[in-house]
Every structure is written in structure tokens, then in C-alpha cells.
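Here the complex is missing one protein chain, while the rest keep their positions.
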Amino acid sequence: MTQQEDTLGGAATRPPADNGAFLQVRELRVHFPTDDGVVRSVDDLSFSVARGKTLGIVGESGSGKSVTSLSIMGLHKKGTAKITGEILLDGQNLVGMAPDRVRQLRGKRMAMIFQDPLSAMHPFYTVGSQIIEAYRIHNKVTKAVARKHAIDLLDRVGIPNPKSRVDDYPHQFSGGMRQRAMIAMALSCDPDLLIADEPTTALDVTVQAQILDLIRDLQAEFNSAVVIITHDLGVVAELADDIMVMYAGRAVEYSSAADIFNSPQHPYTWGLLGSMPRLDRERTERLQPIKGTPPSLINVPEGCPFNPRCAYAGTNGDLSFTVRPEFRDVGGGHHIACHLEAQDRQRIWETEIRPKL
Amino acid sequence: MSTKTETAAADRRLGEDLLVATDLQKHFPIRRGLLQRQVGAVQAVDGLTFSVKRGETLSLVGESGCGKTTTGRLLTRLIEPTGGKITLDGRDITHLSAGAMRPLRRDIQMIFQDPYGSLNPRHTVGAIIGAPFRLQKVKTEHGVKRAVQELLELVGLSPEHYNRYPHEFSGGQRQRIGIARTLALRPKVIVADEPVSALDVSIQAQVVNLMEDLQNEFDLTYVIIAHDLSVVRHVSDRVAVMYLGKIMELADRTSLYERPMHPYTVALLSAVPIPDTARRDNRERIRLSGDVPSPINPPSGCRFHTRCWKAQEVCKTTEPPLAELAPGHQAACHFPENTTKLTIDPTGSAA
Amino acid sequence: GGGTSSSGGSTGGNGGTNTPAFNAAMTTIFNPSDKKGGTVRVANAGTWDSLDPGETYYGYSWNFARTYARTLVMFKPAPGDGSSELVPDLAESLGEASDGGKTWTYKIRKGVKFEDGSVVTSKDVKYAVLRSTDKETFPNGPAYFEGYLNLPEGYKGPYKSKGVDTNSAIETPDDQTIVFHLKQPFGGFDYFAMMPQTAPVPEAKDTGAKYKEHVIATGPYKFDKNEIDKGFTLVRNDQWDAATDPNRKALPDGYQVTMNVNADDIDNRVISGDLDLDITGTGVQPASLSRVLGDPALKAGADNPSSARLWYTSISPTVAPFDNKACREAVQYAVDRTGYQTAYGGTFSGGDIATNLLPPQIPGASKFDLYPAGADNKGDVEKAKAKLQECGQPNGFETNIAYRAERPKEKAAAEALQQSLGRVGIKLTLKAFPQGDYFSQFAGNPPYVVANKLGLALNGWQADWSDGFGFLSQIVDSRVIRETGGSSNVSVRVPDVDKMLDEAIGETDKSKRESDWGAIDKRVMEEAVILPGVHAKALLVRPKKLTNVFVSAAYGQYDYLSFGVA
Amino acid sequence: MTAPPDVSGTAAEADPEASLKGVGKKAIQGRSLGQIAWLRLKRDKVAIGGAIVIVLLILVAIAALLLDRVFDVVHPNEFHQDLIDTENGTLAPLGTFGGISGDHPLGIEPVNGRDILARIFAGSWISLLIASLATVLSVVIGTTMGIIAGYFGGWVDTLISRLMDVFLAFPLLVFAMALVGVLPDTAFGLSPEMVRISLLIFIIGFFNWPYIGRIVRGQTLSLREREFVDAARSLGARGPYILFRELLPNLVAPILVYATLLIPTNILFESALSFLGVGINAPTATWGGMLSDASRFYTMPHFMLWPGLAIFVTVLAFNLFGDGLRDALDPRAR
Partner (left out) sequence: MITYIIRRLFAAIVLLFVVSAVTFAIFFLMPKLVGASPETLATRYVGRAATADTVRETAERLGFYDPIYVQYWDWAKGIFVGADYSYGTGVEHCPAPCLGYSFRNNQPVFPDLMDRLPVTMSLAVGAAVLWLLGGVAVGTLSALRKGTIFDRAAMSISLAGVSLPIFFTGLLSLSIFSYGLGWTAVGGSYVPFLDNPGEWAYNLLLPWITLALLFSAQYARLTRAGMLETMNEDFIRTARAKGLTERTVVVRHGLRGALTPILTIFGLDVGLLLGGAILTESAFSLQGLGKYAIDGITNYDLPKVMGVTILAAFFVVLANLVVDLLYAVVDPRVRAK
């Protein structure tokens, strides 16, 4: 809902981009050359996030969500990834920037929360010292000051008794507390951009709910831009303002959260919605999985990457099999990459998909 | 007594108890000191009583660490129970030796939580699925290879995959390999430990459907361990909610999801994120505070009292028994919800 | 100093030379000087058997013990052959024989004191000799006294046989006089009196097996710090009186000795001057051999004395086919003598090719060759083959050769023998045995030898002193062979020889006796039971920073008593 | 002397999924582990280089055994004292660089003038045999013990772990010297030489197993927690099946790494025993024995250079090949 106005007047075919937004990603391509061929993990991806807003990225495993976030953070291993395109953080292009300058931005201007907090924290250092370390890189303060700051942070993220828990090791924390400590670490320098890569996948529902609340509250407090990555549509529904659906390294649908759930336009999104059992709906007799398996990112299918799994692939002649669909605005800032005609989409959604959900 | 409704299995032989656990306990000892004296125990499972009827699907849900996996491993006798009793098809298997248990393993099989970890990375698919035939010395009509290839087809994989290694498969495919392996012996009961939680939504649906199909085809009885309440609702006939090694609530599916009695169940249901932005702001949520206490030193009385918003003095001192508060609906709570009539709709569902 | 007048061959005013040249210290004093002071730095690649004069049996130890212990008589500290002469030390004169050589009398010098200031009496000498006969407490020392003295039956030394009257063996009529009574006449008793076992020990200070930790000195030096098996230092003994001692100059202020030093390391340090002396005096290691001989400057700083040692190979007549003399002779002819010599280290480090037993410096020895090996000393293959024919093994035979595993030279010699005997079809298999058990369990154990067909066994023998008796008695007398193992004679079982030995020992006429030794030598060689290898020589690096350096022929190494520090 | 590396098989590797998606679609037909390993190995030039050298070494060893023992055309023990400087008494080879000449391309030994090339050649088979068989012995015992200790845990683990301590603490040299001194020449109908070789293999191999045992134990401890072990048990597999069919294949990588490190250690161990006089009987040539002989003539480095080089090449080849093989055998590696 945030960028819609800005992009309305711009090139309608260009992906949603907001020149004033805090994070802008333009035509990002991340390719990994491997023995078997080039893995096109991310191909021609564009999006932007403004301060105070949350973008949710969904998509199944291997669709390039993590690669995207790591590219923003500049965390790909040296020499493994070929990154092209632009990543503008507050106007500065991170692609091609000297590694040391990117490093200085990490932690301070942009921070990241990882999926598995146990393996993402060093097992040999106390939680406190890991937060202190993060804080002291960007702030020239004494250890004592940093420690106070760490305790404050732990308190803020809801760790009971932070004064003593600050000296605990990660393994002494429960899963939820670890994720909170991770968040505290990410927030230690008040970053302007927070990327959360599957922050709750490893957690239980009750704890997940706590963490999602926490992220929401903290975002409101710090007014940061948040990118939340997950494959759980329920999670983004709770948090995101906008949602981008990815498939095979590309965005297939991008819109406000409400639109994605109320009037999704892309068959893949339909498939996602259809394959998950929902507590808020009547129990169905059978789930409707998307048939087939995700494509190899080395041999991305010709035409629409989703065509082998798409039930409507043949409806436009062999367009789906030969021409890569453009990612375009179909009105109201709702972008999709699909060859289906607007009325067909509408009809299918209304008549075939929606009733089954 | 069964409130079995819409599931298609009208022809299943229902009714009789196939697998019964009575006051099942597993305490992992914590040893210390010169003589390795036991100084305490992780009370991973502490007095479970339930039965699984032939042909039904019973689900165990609960937070991480509440003892679900341990229960599954007890039922399949991978570990020795500390107390209680397990009977399989009327036979007491509680303390059978590994040797005596071996022939019975044909009847009870397990699908493992981790599709990556449960397949030996150095064995081919053929070797993995063929292992049960060799280990149980099952006679096959056309040789083991044919049998394996048939199984591969059954679970929706290509027979050509026979010579390939697990790492060449996706998570969903791996889970299918695991399922094929358990099916090799045509078991009566399958204990499935989080069979889909490591999988993607789209794959998850494929596997769930597969399991349902197989149940129909082979007249299987499932004990499914899971923490995804939506999936559980989809697959199970009856659901048991566990907390810290104990069953808090045990009821048939509809009754549990529509009229949860235990506050913990209520909280769980309300915490499930709903993929619907419309409900985002007007949902009534119950947010539990704090974390699950340690099973080494569980709270006295009702184990949930430390996080329960309804807890009173009695909860700290007296442990509520698992009592049948409605037909086919058991709960262990001093102050249960929904006992008479549905008062709140935790899911916000209109249904 | 009285006793240092040099014997023949000396040059220069002071009877010495300062010009470095190969073998310069063989017959003259190199770098003569009377300068006192300084410390002599000594290293030992191994350890002493014992520092206790009562139980030491190493040549270098006898040479060195003279710095702290005075014996009744001693070898004269003089260059070259002069050193073979015995001179009185603690005694006023050499021994006086009576009773046809069965009684020997010595008079102790007046005024000789122990390091604690007490006066040395004949009782101290008697006590010292008696305690040395306790072989259980002092296992390492020579056993001549208990063999020859007329000790009471079953006497086990002063510790176990307390209060036993030993006057039948040794009498001390007064504090000066000591009289030895032998069981049988023995003309060479002065050699016995030369052994460190006659160095006096004060009974009150004797601590038995622990005495070696602090020997009570009578010589010009006494022990300061002594760490067994690690090292010790000698400092001046202020109770030593030069007036009572015509033989010692006592130039340095002390000696500093380190043990268990890597042998190659010792060579390097001696060559570089970091260290003065490799005390074992057995010559440099192979690695340094080429260095020293290859560099004229270094070679000029080296001496190459010979010692009264024979490296040889025993040929066991108890092992077929060596029970046939012709087979033994075949070996004698077939062997490549230069190969053997090279294996031991060549002319300089190994020694001179031996064709008979007695080393040339032993009186009575004469070189003879019963099995000529051709002009090039490479062996007479034709003759050997003929002998094989004669012994009924025309195509040769197989047998084993034993050597000590820890001795690379013996290994090399065994390999050389294998090569040269292989030429005539005698196939040798090499058997290495640990040297600790070599004689007691393996090569010196007759039943084992037979059972394991040890036809050949490498061996070596050095005379305790340059005398036919000292050299021959332990290696050719069949009666010393012990069937349970442990004897040094492995292969000589010739009744004739035993008889000849008895005659020679009893012979009082010196020149007759000496020619007897030569006859025995020849008789043994005729039996072909010993294959002589080399008469040992050692390449010694002359101490750079010491004065009065000369080789003592008696010890076959430098004289350790006369050094001074430059 | 050496140490048990806790090397886990999986070194750097990309997300396992990467390979999944990469290979998954293309190669449909099944390939056996051997085929996969071979495909990967072929691409690893360095490992192939190592393998070629190993094969060459083995060929050389076999050739040496045949040529020397059967056809008697190599003369490793033949003296050439005419080429030795006996004149000056240095006993060094005449000529430059240790007497290198057409007849003796690598020069000759001091003192006896044996041809170094012939000795290295003739010694190759014993050195390789001892090093490899002793390694195999250690690996077999170590793996068996380690896997049993790690899998069964409890008192079995305690017992085996302490047994490892005993072996580690055991004065190996004492044992070697005591044993070699007293052992009979012929046993089980073997020639004295083979008896000695077997003995050395036994001593070296038998006392090195605790190192590998420790690694295997450690790895097993973590492996046994993996669910595929439970899976096998739930199918009714017995202990031995789990140990050797399920766990063992997963231990190959660390074992390989350690085994390749063990080979030089074992060659040097033989040399140390030779140095102490309890190695292979003279005059039989072995690389270790040559090194120990050469150490007495360290002022003539050529003597040591060649056997040292032979050992180095062997070690390098085994290590490079071992590394490559480990990577190739790891189905997850990429």
C-alpha cells in the first residue's frame, strides 16, 4: 500500500519501486556458477521497502528468498555469487561497494535475524557478549556501557531477569528466548532496516505469536523498514503491509497484503493458498497440492517458470512455454507475472479457486 | 462413542483398541557423581493413558519438548518405558526384549521427523527401502528389487530412483522414501513423528494426501505426532494435546477444535496465525507468557499453572485428573472451558 | 715433575711439538706446557659402568680414574710405548715377588692422604681389594683378585663375610706394608696392582654400592658435584701432595664431565673446540670420519692410535658343517679382508687387517698369515672353493651370522661377510641380537648357538692390559665356556690350547712366556675357529685447547692424566 | 606420536539442496556410489595425480619384488667398495653428489658402496607393505573398537576408552624391543624375513589403533543420534547390522583422512625401529632402514635425500588421493 502511489505514474511495466523508499532493489540477479551450471537463484527481482513498513516475502523452499536477503546484507561468500543490479540502501548502492564499507553498514544500518537461533549464535560465547560485541563494533563505548545496553535490550525483548540471563550461553536459553536474544542482537544498533529470514519457523505457535508481536512492537518503536521472509502465509498475514510471492528466483506476484489474500492473481499463489490446511475454514476432505516439484534453478523452464506445474499453462496457446511473462502492474500496484488474461484470472479465481479454499 | 463423521472410511474395522498405552512413563535419568548416582530425571513422558483404535488416526500435539517424540519412540519400543504398559493388538509389549520385539516390528512402524536425518546418506534408495525385506527376511515374489520398485511407485516416486542417493531428492521425496520403507512390512500401525513439519506447504499437502490414500488402501492405523494444528485437524480422527509429558486434553477432532476445554488448547488454537489479513486486527488472541518449564523439575499440581491465566491456588497443589467431561472428550483441568456450551470461538471462525 | 721424561721419538726441547700434524701426539707430547688452571671439558656418549674404582672395567675409566684415585702401581704417563711401562704410584716400588711368584709385597708411600685428610694405610688398600671381590655388590669390575688370591673358601667380601680372617689372602703387617698371597704363582701381578681396585677405600667411609656417588679421592682431584649418569665435576683435592706423587702434574683446576651426550654431537663439539674430549676414546663417528679425513686441516688435528683390541668372527665348530675344519678354512680363505676392514671403518677408524689373534703391541705377538688372501686382500676364492670341495660342500652351504643389533659396524661387517662368502656359495643369513643379551642368551649361549645354527658370530676382545694373558685367557680357553651362556669364548674348544695356556701362565721366564702366547695364537688359527678381522685403531680428534696431549699406548687413547688447559 | 584428527567428512559444501536441484532433473538413470565417486574423482586432477603415483608405486613395488627376488636382476645388496674412498679413509663415495654415475644414477652408500637406486627400488615393496598393512590393521581394529564404544556407550564405552588409554600409555618401544629380541625366526611356515615383516606390521598396526579408535568413537557418538539409526532399529536390525552397514559407511571420510596421515607415521616408525636395531633384518633394504642408516652419515645428505624423497612422494600421493577420495565418496559434497 505504500509504494502504490509512487509507482502509479511511473513505468507501468516496471516492478514496484519507490524512489524515496529506504531499501530499493532493482533488477537484482544473483547467479552461482557451479560444476553443473549456473544456478540462477535470483533473477531480475525488484522491490522496495520504506521506513516503518513491512514487506513479506513468501515462496517455497529454494525460491531464492534467503539468497535475496543475503545479497542485501552482502553476506554471500566471496567469489561464489555473481550479483548484478542495484541494491540501494538509503540511496547508496550496495552492489559493487567496497566490502569494508558494506561491513560498516551491517549491523548498524541494516540487521538480520536468522531462522535457527541456536546455530546462528556462537555456542561458546555468552548471549550477552555476543550482543555486546555487536554493539561495540559500531559504538565506541566501554564494555560496561555496552553491557548495560545489552541488558536493556534483553529486557526490551522480554527476557525475564535479564541481569543474570545476560551471562547465559545460548544453549541455556529456550528456543523462544534465543530468538528474542537474536532480535536483541539485531536491534543493538537501532538499524534502519531489519531483515528477518524465517524468524519463527523453528518455534512453536505460542512462542511464534510472542515473537511476531515483538517484531511488530519494535518496528513501531524504531520506525525501521522490515523485510520478513517465510513460507508460512499465516505469518505474513499477521505482519506484512505488502507481500511478494517468489517462485524460482523471480517475483510472481507483488501486492498489498490484503490483495494477496483477497484477490490473488497468480496461479502459484492460488496453489499456495490451496495447499495449506486452514483453521479458519471448514475442514476439507482433501488438500489440493500444487502438483510436481520446484524446478531446477539451473534449467529454469522456458517461458513461464511455473508452466510445468500450472493447470492453466495451455490456455494461451504455447505462450506459457515459450515467452517469459513480464512482471507487470495489473492495477492498483498489484503486480504479477502471468500470461493469463485479466478476465480469465478473475474468472478462475472467483469460480474455481475461491470456493475450494 | 466414536464421533467419526465425514471421513470416508466407512468400511474400516473400527472400534477395537489396537494400541493401548496405560500410564506410560519415560524418565531419562540424570546421573552424577562417583558412582553415577541418579540425581534426577527428565520426566519426558509422565503417565500417558490413551488407546488407538484400529483404522483411526490419533494425533499428538503440543509444544516442542513436551514429549511427543519420546512417546512415539516408546510406542515403537525404540526405548524402554520407565513405567506403565503398552499393548499392541492385545499383546503386552512393554518390556519385550529386542529379540522378542523383532518379529512384532512388522506390525508397528515409524516415520521419522527429519526426512534428511532418517535416511542413511550413504545408502541408495534401493538399499534403504529394501532393508526391511532383508532384515525381516520377507519373501518377495519377484525379488527384493521388484518389491522396492513397486513401493516406489506406490508412494509416487519413479522406480528409476532405485539406485540414487537420498541427497538427490527433495524433502518431500525423501519423506516419501521414508514412508515407502515403513510400508514395506505392511504394518498395522504407523507412528509418524512430525511427518510433514520439515516440508513446504505445497509438498506437505502431497504427503498428507498420500498418507490418507495409503490409510484407505492398507487399512492403516496412524499415530501422528505434529505441532501444526491446522495439519492435525486435517488428518486426525482424535487429538491428544500434550504439555510437559502429560496429556492435557484428548478428544475427537471436531469436539476439540470447536469446543476446546483446556486453557492450554485454547491458547494454542488462538496462537495459530491465520492467512487472512482481514482478521488481523480484530482477532481475539490469548498470549501465553513465559516459556515451557523444564521437564526436569515440572511445576507442582497442574503443570500448566505457571502460564495459565485461569490458575488459582488449587492448580498449584492438586493435579487435575484426565476426566471425561463430555462424551469422548477428556481434559485435565480444574477450570475447564466450554464444558456446557461453546462460549468463545477461539479461531474466530464463523463455522 | 719426576716421571714425565719422554721416551724415544720425542722432538723439541721440552720433549714435545707444537706443529699440528696427523699423528703428532702419537709418540711425542703435543703442545707441552706447565701452565696450571682451567677446566677440562669432557663428554661421554654413554655412561660409566661405575665411578667406583672397585668396580669399573672400562679402559677409559681406568685411564681417567687416575685423576682421583691412586693405585699401587700405574702405567707411566708418557707418550707412545713408554706408557706400557708400569711405575709405582701409591706403592714405593713395584711389587716384590717371593714364594716363586705366589706372594707379592708392596710398601705404601708415606704421607699420602685421603681428601678428608686421613692418612692412607695398607689396611685401606686391603679393604678396597677385599670389597671389590663382592661381585654381587660390585658386579662390573674385573674378577682377577677373587680368582687368584688365596681367599678363604666361600668368602663373599667384607659386607657378607664380616669378621672372616682374610690374612691367608692379604696381610697388612703394618700401615705401610701389604702382602698378597696367591693360590698359584703369577708373574704379572703388578698388572693386578695397577687396576683401580687397589685404590684405597677408607672402611669408615665405605657406602657399598653407593660409594660411587662419592668416591673418597686420593689423587689430585676429588668429586664435587656428582649426578649419576648425568655428569660430575672434579675439583682440586687440597689434601693431595705433589711431593708424594712423582707421576702427576695436576695442571688443570678441574674436570667437567657430561654423560649421555649424542655421539655425533660430541664429535662436532670437539672439532669446533666447544668440548675438549670424547672420553670413551673409541674414535669419531662415521659422519665425522669423512669430515676429518677429508679436510687436511682437520686431519692434522687428529691422531690414529691402535689399541690392543681384535674385532673378529667366531666360527662355531659345534654348528654343522663347521664341525669340519675344511669348511672353516673355506671361510678363512673366502673372506674379503678389506671389506671387513672397511665395514669397521677402514684403516683409520676400523683398524689394520688382522691375520692372527694377538695385537702387535702385545709382547710375543708376531704377525703371521695362515690363509693368504691374495695381494689385494680380497680373499682367495679358488682356495676357498677347494676347501669346500674338501669338506664335502662343493656348492657351498647356508648358515647364520650373529651380530649385535645396536652396533652398526658389526652390522656392516656381517653384510660384508655375507657378500664375500656369497662368492663361494656360502649363504649367510644375518641375525641381530640385543647386545645386552648377546652373550648370555644368544651368541654366547652354546645350546642356543647349536639350536639356531649360529655358525658365525661377530665378536671383539680387548686385553685388560697389553699382555698375552690379559688378551688370550678369556677367549681361547675352552674351560671358560659356560653351557648356560654368558662366556666370551664362543668357539675355541681345543684341548691343546687349554694345556698350552696352563703352561704359559705358570711359566716364570718372561721371554719364554711371551713366545708361548705366540704359539697359542698360531695353534688357534690352525683350527680356523676364529676369523680375525681387524686390530682396532681409533681416529681421535686432538683436543684443541689442551696442552700436554699425547697418546698412551697402554690405553690406546690420550693420556687423561697429563692434560693442561692452554 | 601422532594424533587423531576429529575430521568430519563434510567440509565446505553448498546447501545440499543445491545439488538436489542441479542433478535431480538431469541425471535420471541411477548411478552407483562407485560410479559417482569415479565421476568426481576423474574431475579432481590433483587426486588423480596422487592415484597415478600410488599405482606407479605399487607397480614399482611389485616389479621390485619380482625383479629382485624372482629374477635377481636388481642387486640391492651388492657392494661396490672400489667406488668408496678407502684411500683417505673417509669411506665416502668417490665422485660428486654421492657418487652419481651412469651405473649408479642416485649414487651409492658410503662404506659399502651399495647402489642407492637399487636399494630404494628393492625396498619399496617392504616399506609400502608394512606401512599399508599396518595402517589397515590399525584402521580395522580402531574402527571396530571405536564404533562399538561409540554406539553402545555405557560401560562398554568406558571399558574400550580406558583400553585405548592403556594402549596409548603403553611403552611401545619396550614391547617392540622385547618382542623382536625373543621371537623365533620361523613361525607358521614363513621365512624369517616374512616373520619379521609380519611382526613389524603387527606391532606398528596393533599399537596405533587407539588414535583412530578415538576419532571413530567421537563420530559414532554423534552419528548414533541420527534418526536413520533409529529407523534401522525400528525395522528390527541387530547391533552388527547397525554398526557395520549403517554407521560404518558414514565413517569412511574421517577414517580415510586419518589413514592417509597414518601411512607416513608408520613408515617412519619402521625407520625408528631400524634406528634402534629392531627393524627388518639386514641387509634387506627398506626406506625406513635406509633413513636410519643414513642418519649416521648425515654429513652426506645425498644418502638420506633419496629415501626421504621416496617417502615424501608416497606420503604426498596418499594424502592427495585420500583427500580426493574422501570428497568423492561423500554423496553430499560438491
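As written, the chain order gives the labels A, B, C and D, with residue 1 at the start of each chain.
In the analysis below, contacts are C-beta pairs under 8 Å (C-beta built on N, C-alpha and C of every residue); 3 or more make two chains touch, one makes a residue touch a chain.
Keep in mind it's a predicted model, so treat the numbers as computed, not measured.
The residue from D:L168, D:L199, D:L221 or D:V252 that touches the chain not shown here is D:L168.
The hidden chain makes contact, of the residues A:H138, A:R216 or A:R354, with A:H138. On the side of chain C, the interface with the absent chain consists of residues 43, 47, 49-50, 55, 57, 131, 134-137, 139-143, 146, 159, 206-210, 212, 227-230, 258, 260-262, 264-265, 268-269, 271-272, 274, 287, 406, 434-437, 440-441, 445, 448, 482, 484-486, 488, using the contact rule stated above.
Mapped onto chain A, the footprint of the missing chain covers residues 70, 73, 75, 100, 103-108, 111-112, 114, 116, 119-124, 126, 133-134, 137-138, 169, 171-172, 182, 185-186. Within the entire complex, the positions of chain D that touch the omitted partner chain are 1-8, 10-13, 46, 158, 162, 165-166, 168-171, 173-175, 177-179, 181-184, 214, 218, 257, 261, 264-265, 267-268, 271-272, 275-276, 288, 291-292, 294-295, 298-299, 301, 304, 308, 311-312, 315-316, 319.
Definition applied: only the chains that are shown with their structure count from here on.
Distance from each chain's C-alpha mean to the overall C-alpha mean is smallest for D. Here the largest set of C-beta contact pairs joins the chains A-B. With centres taken as mean Cα positions, chain C sits 91 Å from chain B. Work out the mean CA point of chain C and of chain D, and you get 47 Å between them. Shown for chain A are the residues that touch two or more other chains, namely 61, 294.
Among all residues of chain D, those that touch two or more other chains are 17, 19, 21, 23-24.
Interface of chain D with chain C (complex): residues 77-79, 81, 84-86, 88-92, 110-112, 177, 181, 185, 192, 276-278, 281-283, 293, 296-300.
Contacts from chain B toward chain A in the complex involve residues 6, 8, 63-64, 170-173, 200-206, 208-209, 212, 227, 229-231, 233-234, 253, 257, 267-269, 271-280, 285, 287-288, 290-292, 347-349, 351.
Taken together, the chain B residues at the contact with chain D in this complex read 73, 76, 78, 98, 101-103, 105-106, 109-110, 112-114, 116-124, 131-132, 135-136, 158, 160-170, 178, 181, 185.
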